[in-house]
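Excerpt of the complex: some chains, original placement.
In order of appearance the chains are A and B, and numbering begins at 1 in each one.
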Amino acid sequence: MAGNTFGQVFRITTFGESHGRGLGVIIDGCPSGLALDLDAIQHELDRRKPGQSNIVTQRKEEDSFELLSGVFEGYTQGTPIGIVIYNGDQKSKDYEHIKDKYRPSHADFTFDSKYGHRDYRGGGRSSARETAARVAAGAVAKQFIATSGISIHAYVSQVGPIHLHLSHEEVDLSKVDSNIVRCPDQDTADKMIDLIKEVRKDGDTIGGVVTCVIKGVPAGLGEPVFDKLHADLGKAMLSINAVKGFEYGSGFAGVEMRGSEHNDLFYQEEGKVVTSTNRSGGIQGGISNGMDIYFRVAFKSVATIMQTQLSVNQQGEEVEVTGRGRHDPCVLPRAVPIVEAMSALVLADHILRNRASRV
Amino acid sequence: MAGNTFGQVFRITTFGESHGRGLGVIIDGCPSGLALDLDAIQHELDRRKPGQSNIVTQRKEEDSFELLSGVFEGYTQGTPIGIVIYNGDQKSKDYEHIKDKYRPSHADFTFDSKYGHRDYRGGGRSSARETAARVAAGAVAKQFIATSGISIHAYVSQVGPIHLHLSHEEVDLSKVDSNIVRCPDQDTADKMIDLIKEVRKDGDTIGGVVTCVIKGVPAGLGEPVFDKLHADLGKAMLSINAVKGFEYGSGFAGVEMRGSEHNDLFYQEEGKVVTSTNRSGGIQGGISNGMDIYFRVAFKSVATIMQTQLSVNQQGEEVEVTGRGRHDPCVLPRAVPIVEAMSALVLADHILRNRASRV
């Protein structure tokens, strides 16, 4: 109801504010008997953490986690898995100056409208720091879906006007983490990095697109009406801070195609039904068909800029707002593990939900 | 779990197959005391029904509904509102020939993969006919949200390559229903209609985009983490048959803007906090800010075409599939009331959810 829970069977609840005691997540519904690799959780947190390169925020947060429950002798117990990431390098004073001001395109005004007050330090609960908890949970989900042969590969395919001009089938997905912007084509990556540095020098920010490919999904996942697999993936993505759009398969561009071009023809290959094209993006009627699932997620530029902007305060008076502290000029590199985490959570949930589909 | 329910407080469950006894919906959580206009429900069903013009399917379905429960002496009772739309003009025989064939880009193969069998007549539960139940429920939701001053306006802004080159602020939203394609600009509408007729002549189909504007939303609706208002709107849209993408506010195009361009500056006008631009699309941090909410929804071309395509059957053998019966060459005109209905359901739900936000 208050919307801090995601998923139905593999279900997570996150908690915590950016400048409180810490962030955390309770994973309820992870099946028992999963050999849990804790290092893999830390690895994903490291991919998301601040300060990992010179094109992201320079805040130094270790983002190491503590496991509170749910695992015994290395295996999940079927009981809730509690994970906390304590907050470290907090500079709450950086926020004193915006205590009663509404930063443009932030959640300050809307939080006040909804709740009557807010934790103004670093965005509180609306901070993107909340996604650390999702990444930890997603790292568990990734391990669970791997037991079904599913793997998830996200990468940056656009930063500002710089596009990666290769499809997900043309890039080498193993190269994603080979550069700091997480674009698997080095030439494009270099241009993206240059742009981000330039934007940062201007005290400005820039948006982009993450593409995600999910491989190894068996046919049959997803529910055919409201909880279509792509609808749940779409909601998962749209729940990530700064996301403005989601498209899967042929997406917005595909609307210009006629049915005769757009339809994916079935044929049989090695005893398996496959399609000759994949404009459906691996999902038909809301249910996976065994082909690769792929989608694109649009991230707007970060709202906090190192420039002075006009705004109002809680009293409705005109004020000036200037960003302070250490912020991302571009969230895209750090968004990659978040997109993967949310994807993993959706898949884990639908694997378990699908167990009820037949007598 | 099986995904036939949408919403948390204002919650609907739909049921029924396209060639079964009928389609229906149970609305649970509509507050008591709403004076319900039944004609308004029929009006919305009429906007969605087949055969309403010569650019949509020529199936003749009356889509009149029966109210089963929840209303007494003209007012909602706070009890579940049951609505059934009995199926009339069914030509189940039109489907005998595809009984064991997998139509390209339909849900035939995925249904079989998931459930082991399927109702092949007209797509069964995966038929877009299911959306009639949503439209009926949405018509109730519209009446509820109108008591909060909220109105919803969707229209067709693209058909194939034909774009409406006016923003939602530039068009006359009262003109949407003035032509059969539901594009509020007559010149563009004429071109769209011509294209659809041409496509139909070719036995083919075409996609497009619906734009939706929601006016009068008070600041404070939406939950800040997973159930962001736009995330719930996005899921609602992506759950509609044939939808491939969703973007709100500046959307995919906005990723190229820098923060300094993209940010919406606050100022005060007549004692109300407003923004000078609205790239946020009326939602910041997942919560409405009082400005217009607007978004775009991509619909692919209809999969059923009047041409012969190659496919496989349940035995994996190569077969030919040719569309029969009466189908839409373009779903866009009929998608408009569906987009509005799903939007109304999301808003109704969040109005009620928000009642728990403060002590």
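We take it that a contact is a pair of C-beta atoms (placed from the backbone, for glycine too) under 8 Å apart; a residue touches a chain by one contact, two chains touch by 3 or more.
Worth saying up front: this structure is predicted, and the values here are computed from it rather than measured.
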Full count of same-sequence chains in the assembly - 2 placed in this view: 4
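The rule is simple: only the chains that are shown with their structure count from here on.
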Centroid spacing, where centroids are CA-atom means, of subunit A and subunit B in whole angstrom: 26
Subunit B partner contacts - residues on subunit A that touch it in the complex: 1-6, 8-9, 14, 102, 104-107, 109-111, 113-116, 125-126, 130, 158, 160-161, 199, 202, 204-209, 218-228, 230-232, 234-235, 238-239, 241, 244-252, 254-260, 262-268, 271, 273, 275, 279-281, 283-290, 296, 298-305, 307, 309-312, 316-318, 353-354, 356-358
